[in-house]
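Please find one structure pasted underneath; my questions will follow.
Every protein chain but one is kept in place in this view of the complex.
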Amino acid sequence: MKKQAWLLSVLLVLSMFLAACSGGGNDAADTEPEEEPEAPAEPSGEPVQGGDLIIGSSGAPTMFNGLYSSDASSSDIEGMIFDSLVGSDLEFNPVTDGGLAEEVDAAEDGLTYTIKLKEGATFHDGEALNADDVVFTYNIPLSDEYDGPRKSYFEAVESVEKIDDYTVQFNMSKVDAQFPVVGLGFGILPEHILGDVPIPELGEHEFNTKNPIGSGPFKFEEWRDGEYVKVVANEDYWDGRPYLDSVTYKIVPDANAILAQLQAGDIHYYAGVAQPDVPTVESFADAAGIRLESGLALSYTFLGLNQRMEMFQDVSVRQAITHAIDREAIVESVMAGYGEVAHVPESPLSWAYNPDVPKFEYDVEKAKQMLADAGWTPGDDGILEKDGERFSFEVKTNQGNKVREDIVVILQQQLKEVGIEIVPQIVEFSSLIADIDPGVWNFEGIVLGWSLGTDPDPSGIFHTKEIEAGLNFTAYSNPDLDVLMDQSLQELDKEKRKEQIGQVQQGLAEDQAYTFLYYPEEFRALPANLQGYEFHAKNQLYKINKWWLEQE
Amino acid sequence: MVSYIIRRTIMAIPLLFGITILSFAIIQAAPGDPTSLMMDPSMKPSDKEAFRERYGLDEPIHIQYITWLGNMAQGDFGDSIIKRGTPVSELIMNRLPNTLLLMLVSTILAILIAIPFGIYSAMRPYTKLDYTVTVTSFLGVATPNFWLGLMLIMFLSVTLGWFPTGGVATLNADFSLWDRIHHLILPAFVLAVADMAALTRYTRSSMMDVLKQDYIRTAMSKGFKEKKVVLKHGLRNGMIPIITIFGLMLPSFIGGAAITERVFAWPGIGLLFIESAFQRDYPVIMALTVISAVFVVIGNLLADILYAVFDPRIEY
Partner (left out) sequence: MSQVNPEISQKELELNPNLMEKPDTLTKIFIRKFMKNKLAVVGAIFLLAIVLISILAPIISPHPYDQQNLLAKLQPPSADYWLGTDRYGRDIFTRLIYGGRVSLLVAFGSVLGAIVIGITVGALAGYFGGIVDAVLMRFVDVIISIPSIFLLITIVTIFGSSLQNLIIVFALTSWTGTARLVRGEFLSLRSREFVLASKTVGTKSYKIIFTHILPNAMGPIIVAATLLVGGVILSEAALSYLGLGIQPPTASWGNMLQDAQNYTVMLTAPWYPFFPGFLILLTVLSVNFIGDGLRDALDPKTLE
């Protein structure tokens, strides 16, 4: 019977697998210090050195090279080992603070960026970091031989050249408003180590897994697969030695086990506290010497309807569905109240967020009326019908994400009120993604979340050109908005761009391109005596070199 | 017997060959591929294509299989696709000792507890002790490993602080034998519970069958010491089902501890397999499938050999 036991245990694990694959989950949070948490009030004296911080993570890293990795855990660690040219502030603006750039000079026409580097930065092996390293790093994704996942970030870049030892210039083939935010955020690699490696071999090079060397505040010490990654303070960091002696990034695949370890003090920091678990963590926070910080996550959760299906092509039907959904109640119940109802595919945290869009509040009567006007009438079983077709559809979501499963169950209950039947279907993540792959589109409704980038461009998901082969899997199309989206990508004036994107958001809300559900609030548990911490929605380890542990 | 073993060993080669073909086909037939988890609006479909090309995922399946087989034949499991640049063999070797240690300890624990209780239960059936053993062992069957593990962590580790909450050793500490044992106790116990339950039942049932045999009754009536009779004659003949179970347990050494590994953050093969399956990391999945298949073949061959050892009347 052991074989069965094995099969069964594999299945049981599947059912609990929350790990890396929650797909656009919560790797983000808020900037507004909206509810200053009960941080130790005494803004105590001078930072002191010392301490090992153990960070818990359910995801495991894959490698430490930002040009090749594509998961959140890897990028957490890359952020400690490597420096990028510019950083992102709490409003997601590109800033030189914390970055290697002394000054970023963008040309009026947006076709060149001249960057002056700070002097004095060195790699962990002692070599100075200069323009050659920057040119080397950026030439990798520009090469045709590059096979990593980041090529499209650099589509607009024509070339990178060294002006002098501490100045580089990026030449653009076209204007790309996103470039300074996302393109300049990659970790700089050491040319003196990797310069001779042929580009096709870089993705597999030992540097990425055995011995990554950057110029960041922490030095790589050890990676034990499935256990932890350890980094130690870089004594010679150009921005001053970090206060923490070391950081251990501990991999604990199960979220329940992470909470137990948090309570027992075996994990000090955990950024993924699920909303329903917040009261639990609060209940043991004092005893365990931790506190919670929270903020809006840079993401949203939605119900996508496959608009290849006739029933979803009618805008008023999509609007009626939104009216029929009590999103407040969803936030209240599945998120324990920690979230905000969403109306557009952009976080309220973003500078481009437009609060002034059509909103479809919970109104069952109105929903019924709109559906009736659209020709849907109740059938014998109470489910709406039109031309002999029942208003019944399947809603898929991914296995392993309790919150999304809960949403589907509640949606089913709520839509029944207006005579719409939902058949929930929970699917393993990779299979689900294959279902929305271009050409497959094997879904009717889908509950997923998008993690937002620091740039507010929505075209990757809602532009008509992304239907055929891109991520516009619901096949939403509005030619007017396409024009606006194209324009906004060419617009360098932030105010004008904001206005264009705002109009796009208005259109998307009016059309209910997705049924936008909510923006989750994110909770991070950290040591009660941790100082210097700032809540950055996109980077859970924001300025970790400035964190310090107050001594009792 | 020797010729039988040789025949079986030779037969194992085409068998493994067949298993790999079937497994390869089924693994690839499941929707999704290693790029599935790279869901990023800024990643163009062409980027995914380039990636697929890089790893030959765009080739027809039989070409992919032949390539894989070619490498396999040279003892090369290839590199992980998700953890680019990390050889599969390295991933497995990092974790294999952890899993083997855990499985070995829990299996021994289970045997040491289950077999005596099973025998005792069979010798005194329908007594209070027998019922206690029966109910307890089915309690083991009805208790999910995960729940038991989490419960033990909550009470023994978090509340009472008697045991570590997980992992194979204390972080940032020097090696210490006691520390390793300390970390091993809870997961080994949790794993043993399910095995214990099954083993106790099989032992009890076999022993009861044996004890019903005439010659045992005869032996008993002749006044031999009960214990000696049971051990000498009984156990020997009651071994067939137990041997079968052990043969089937051997392959579970590879992936059978996944749940326990997960709740105790024990970096083992079971977890590696599950993660790789979700990520569609084909080379890792195939390597583990091959290893597991080898264990299946060896386990069942060993069982067949042992049958003949314990029951010389068995012929193949």
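Observations, loosely collected:
Note that the chains are named A and B in the order they appear, and that numbering of residues resets to 1 at the start of each chain.
As a working rule, a residue touches a chain if its C-beta (ideal position, glycine included) is under 8 Å from a C-beta of that chain, and two chains touch if they have at least 3 such contacts.
Nothing here was measured: the structure is a model prediction, and the numbers come from that model.
The missing chain, though absent from the display, is touched by one residue of B:M11, B:M93 or B:V309; that residue is B:M11.
The missing chain, though absent from the display, is touched by one residue of B:A50, B:M103, B:I119 or B:A277; that residue is B:A277.
Remark: the omitted chain is touched by one listed residue; of A:T114, A:S152, A:Q369 or A:Q425 this is A:Q425. Considering B:F51, B:Y202 or B:W266, the position touching the chain not shown turns out to be B:Y202 (whole complex). Considering the whole complex, the residue from B:M103, B:I119, B:A257 or B:A293 that touches the absent chain is B:A293.
Not every partner is drawn; the one left out touches chain A at residues 1-5, 7-16, 255-256, 259-260, 276-277, 279-280, 283, 329, 332-333, 399-400, 402, 405-406, 408-410, 412-413, 423-428, 431. What chain B contributes to its contact with the hidden chain is residues 11, 15, 18-19, 22-23, 26-27, 29-31, 134-135, 138-139, 141-144, 146-147, 150-151, 154, 197-198, 201-202, 205-206, 208-209, 212, 237, 240-241, 243-245, 247-248, 251, 273-274, 277, 285, 288-289, 292-293, 296-297, 300, 303, 307, 311, 313-316.
Methods note: only the chains that are shown with their structure count from here on.
Each chain gets a centre from the mean of its Cα atoms; for chain A and chain B, those two points are 37 Å apart. Per the touch definition, chain B reaches chain A in the complex via residues 30-33, 36-47, 50-51, 53-54, 79, 82-86, 91, 94-95, 144-146, 150, 153-154, 157-158, 161, 164-168, 171-172, 194-195, 198, 245, 248-249, 251-252, 255-259, 262-265, 267-268, 270-275, 278-280. Looking at the complex, you find that chain A touches chain B at residues 1-3, 5-6, 9-10, 12-14, 16-17, 19-21, 23-24, 52, 54, 60, 62-63, 68, 70-71, 147-153, 182, 203-206, 208-209, 224-228, 230, 246, 248, 250-254, 256-257, 260-261, 263-264, 266, 428-431, 433-435, 438, 440, 450, 453, 460-461, 469-471.
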